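The complex appears here without one of its protein chains, the remainder shown in place.
Letters A, B and C mark the chains in the order given here, with residues in each chain numbered from 1 onward.
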Amino acid sequence: MNKQVFSEAEVKQYYENMKNDSIGPLWHDLGHMVTKEPVHDVEPYLWKWKTIRDYAMTAGDLLEPGKDAERRVVYLQNPSLLKRGLVGYGTHTLYAGIQLLLPGEMAPSHHHSQTAIRFIIEGDGGAYTAVNGERSYMKRGDMILTPAWTWHEHKHEGTEPMFWMDGLDVGLVRTLAASFFEPYEGGFYPEEPPENYSTKKLTGGAFAAKGETVKPGYPSPIFNYTWERAQYELEQLSKSTDNEDPFDGYAIEYINPTTGGPADSRIGTMMQKLLPGQHTKSHRHVHSCIYHVLEGSGYTVIDGEKFEWEKGDFFILPPYSWHEHVNEGQEDAHLFSINDKPVMEKLELEFGDEYKDNNGHQPIEKVFQPSDSM
Amino acid sequence: MNKQVFSEAEVKQYYENMKNDSIGPLWHDLGHMVTKEPVHDVEPYLWKWKTIRDYAMTAGDLLEPGKDAERRVVYLQNPSLLKRGLVGYGTHTLYAGIQLLLPGEMAPSHHHSQTAIRFIIEGDGGAYTAVNGERSYMKRGDMILTPAWTWHEHKHEGTEPMFWMDGLDVGLVRTLAASFFEPYEGGFYPEEPPENYSTKKLTGGAFAAKGETVKPGYPSPIFNYTWERAQYELEQLSKSTDNEDPFDGYAIEYINPTTGGPADSRIGTMMQKLLPGQHTKSHRHVHSCIYHVLEGSGYTVIDGEKFEWEKGDFFILPPYSWHEHVNEGQEDAHLFSINDKPVMEKLELEFGDEYKDNNGHQPIEKVFQPSDSM
Amino acid sequence: MNKQVFSEAEVKQYYENMKNDSIGPLWHDLGHMVTKEPVHDVEPYLWKWKTIRDYAMTAGDLLEPGKDAERRVVYLQNPSLLKRGLVGYGTHTLYAGIQLLLPGEMAPSHHHSQTAIRFIIEGDGGAYTAVNGERSYMKRGDMILTPAWTWHEHKHEGTEPMFWMDGLDVGLVRTLAASFFEPYEGGFYPEEPPENYSTKKLTGGAFAAKGETVKPGYPSPIFNYTWERAQYELEQLSKSTDNEDPFDGYAIEYINPTTGGPADSRIGTMMQKLLPGQHTKSHRHVHSCIYHVLEGSGYTVIDGEKFEWEKGDFFILPPYSWHEHVNEGQEDAHLFSINDKPVMEKLELEFGDEYKDNNGHQPIEKVFQPSDSM
Partner (left out) sequence: MNKQVFSEAEVKQYYENMKNDSIGPLWHDLGHMVTKEPVHDVEPYLWKWKTIRDYAMTAGDLLEPGKDAERRVVYLQNPSLLKRGLVGYGTHTLYAGIQLLLPGEMAPSHHHSQTAIRFIIEGDGGAYTAVNGERSYMKRGDMILTPAWTWHEHKHEGTEPMFWMDGLDVGLVRTLAASFFEPYEGGFYPEEPPENYSTKKLTGGAFAAKGETVKPGYPSPIFNYTWERAQYELEQLSKSTDNEDPFDGYAIEYINPTTGGPADSRIGTMMQKLLPGQHTKSHRHVHSCIYHVLEGSGYTVIDGEKFEWEKGDFFILPPYSWHEHVNEGQEDAHLFSINDKPVMEKLELEFGDEYKDNNGHQPIEKVFQPSDSM
């Protein structure tokens, strides 16, 4: 077939016209649209617990939940994403806030299409979260689900200030244009099932009323995943080095017993235990994470940068970034993390590989300096 | 098409030849092979607890499990099925035996393709069943699974004689020519997980080691379904007549939390509570049952025959038989039953209907007289 | 604990009393109830096609379907099961009949809880089976499903006598007391979808009306499994010895594309191709089979007995029986078979093993002599 030949000027005009007509030449742009490896704007970051806690405590004086605000929360704002105008983003998909509830306070019922988990940082069981009216009393180290669109509120019946981490998929839901929110008319959802029924309901068997249909699936029948139980499982696991995961030490995932999948349908949750001196190998994966240090001290190397952490700190693991963990302390370290792996797996987009060189260890090129303006 | 015409003698010879050649004329036999409604040989029956218990106690003197016998069990033999040469049949699919274990005794490990449940009749937690090494201490009213082909043994560490019901699908497996049995070489399977781990393992969350695959399905992750818990659920249920089942009073089914289906994959288990004076309506269904009276007294009408029962008794409900229950006592009655409904449902053969006349109540045509030769 | 000691007479009396009270001592009977390996009454058998066909042709003169009989079928009666009073049994679960439909005849609509397949022995597409009104024209070698409880009828619009095999789970449904049957009121179910829509409906894509729920499962969306297509798949498969199955030559199973499981939910169907001279190894399995020789000649050894077969013959493979196949002809042999494997698999009762000695070949101890009284 004879092809027409164009002058340079004609070609230039052709591309200008295309642009005006909102049409693009794939042969110029394919490499940007379908990249050989993931491209993103998320950078790693770390916040010190002392800094976060101080801001939250001051907020304790400034406002009251249910009165001055829906919730009293300070949130982690990843500066690399704020540059792109993305407010409330820890990673491109995940958000983490730190909520403070003082004795006698109540945060009213609402629900939203974002899914949420709570991880208790300070708490002795004197306060609870209710999910569709089912109360779970909250102790340090517990993880509590408030699955997407379930009504939930918090009440403090105890005597000590109570802190917890809120993990939500704010970025994901914003990006997919799927945010819906409603406060509960009348303030508080009726609290009916017996206290801590969530914890009790699979103890000593599982039952259904005759003719009742019980379907495996989401939300999980369990809302409260206790630290007592997680700790027990990690103890069993870490009795044998056979159970060691090369990248995460000794690690357990919180699951939905009816599916075997993650406890929440969109946010993954993991607890890992690093023995004193344990130094894991590097790998990377499509899913991103926000880590919280439940206890211990050490550091994590992310794409060649060293992030030193101690009890209470939070840090960001961007998607597809090399990372390895080190426990530098004399005690076991426990890292709790949330991730968007369930989303990547549902969409068949999860992929990962291992760092091959240098026995799996990255060279450290710089050390992160945490910020503290207070 | 012209059809050949045959003499009567020729036709007779034709049928005789067919028979000799092991060929049958469907036009004669269709009505027997594909019946309009279920046809079977199972008749209802009832055994008194005192009778059964006495035979078992005498067996306690006659033999010792693991020495003189694999197990010390007296079993319920439906006389209508013994006539057909079917030894060990309660219904065409189900078997029930009563096992006695005395303090200090042990019944060694074995496994078989028959699936089994235990229902504790007398026991205070001093003895246990171990399933693949996981111990469940047994108390009155508990139901314990030993799913098909799992290793299981029983040990008595307590001080009182211990009685329980064994429910197995002996008839089904015999009929399908699928019986396999093996004793455990060496006597006892290693008992490793912590005591009562079966009961604890879904308390306070569900976890999996990172990378571990947990699949919903059988066997159930729970082995021990406690009476404490079943009782609690029935109490909740019976608070409102909205929850009343017209045919079974207040009834719960033991389920596998990972599937929402029955606790065991082939034997269904149900507990029903009848309030004093409660009289249910009649229905019938393809599945058959063996009932055990946990507590209370009353009667059940089966195809017009009255079966009076009290605490400890056992009785047979044949397939597709009309039945209704009455609590004649001053206290709540609790009936535990096993059934083959999971089999019928898996094979898409379950069907049932309701007794329409006389407000759902059958006329009583005779009263069953229990046998006691002792 | 001190045990009571009984005299021989007391013990004897004890057992007599038990028997009278319909109670059994498990220590005497366990070995019969829970056997180490499957026990059954099914013996292998073989019928010659000529014999069967002659009986059917005579029936063509004796009666007319829809008039003198529901269907014109001669069925295979396993003599070992007739001895037990089991009429219409090929194996303990499966039935096979041979149906004859003459030009212009119609067999009226009915449905039953038994599931059924048809395998066309003689037919050129001039007759059809309609399943819930959807017509499938029948050619030699096609397999047509009429799943349990679907309305089905047969009509002959062509010119040649038409023979097919009916395969039903008569024994299974009888044993489980779950037989239901209904004729269609008015004779014939409305035949609406376009001709051979069953065959066309997955050609060129799969579609659902917007909002329509399409669930994977049973019945299969395909009713007509053609010989043309089965033959093509076997040709592809037999191009490489890598695809050879040691026990069945080159074998394909008819599947339900929405589940990946068997085409019918309770009766398995398989076609195997044996190349000239091919001699498979022996194995055995819990599931039983009825074989039909589509083409070729050879023999099958079942538990040491030789069954010689040629085109059109039928034979029985009992449960858990050693068997191996040999093609003694110059042409490919094709064996079609039905089995109860789906039942065994649903109930988790399937098991099998391989014959280890003599390179997988059984010694032949006797040769079966087919019966022919005509």
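Please note the rule applied: a contact is a pair of C-beta atoms (placed from the backbone, for glycine too) under 8 Å apart; a residue touches a chain by one contact, two chains touch by 3 or more.
Model, not experiment: these values are computed from the prediction.
Within the entire complex, contacts from the absent chain reach the displayed chains A, C.
Within the set C:Thr226, C:Gln278 or C:Thr300, the residue that contacts the chain not displayed is C:Thr226. Where chain A meets the chain that is not shown, the touching residues are 1, 3-6, 11, 14, 16-18, 20-27, 29-30, 32-40, 42, 45, 47, 51-52, 55, 58-63, 68-79, 82, 87-88, 92-93, 95, 97, 102-104, 112-114, 148, 168, 170, 172-182, 218, 265-266, 286, 288, 319-320, 343-344, 346-351, 371-374. Chain C residues in contact with the hidden partner, per the touch definition given at the top, are 143, 199-200, 202-211, 213-216, 220-222, 224-226, 228-230, 233, 237, 243, 245, 248, 251-260, 263, 270, 272.
Convention: only the chains that are shown with their structure count from here on.
Hopping across touching chains, the smallest step count from chain A to chain C is 2. When every pair of chains is scored by its C-beta contact pairs, the maximum goes to B-C. Chain centres here are Cα averages; for chain A and chain C they lie 55 Å apart. Note: centroid distance chain B to chain C, computed from Cα atoms, is 30 Å. Listed for chain C are no residues, as none touches two or more other chains.
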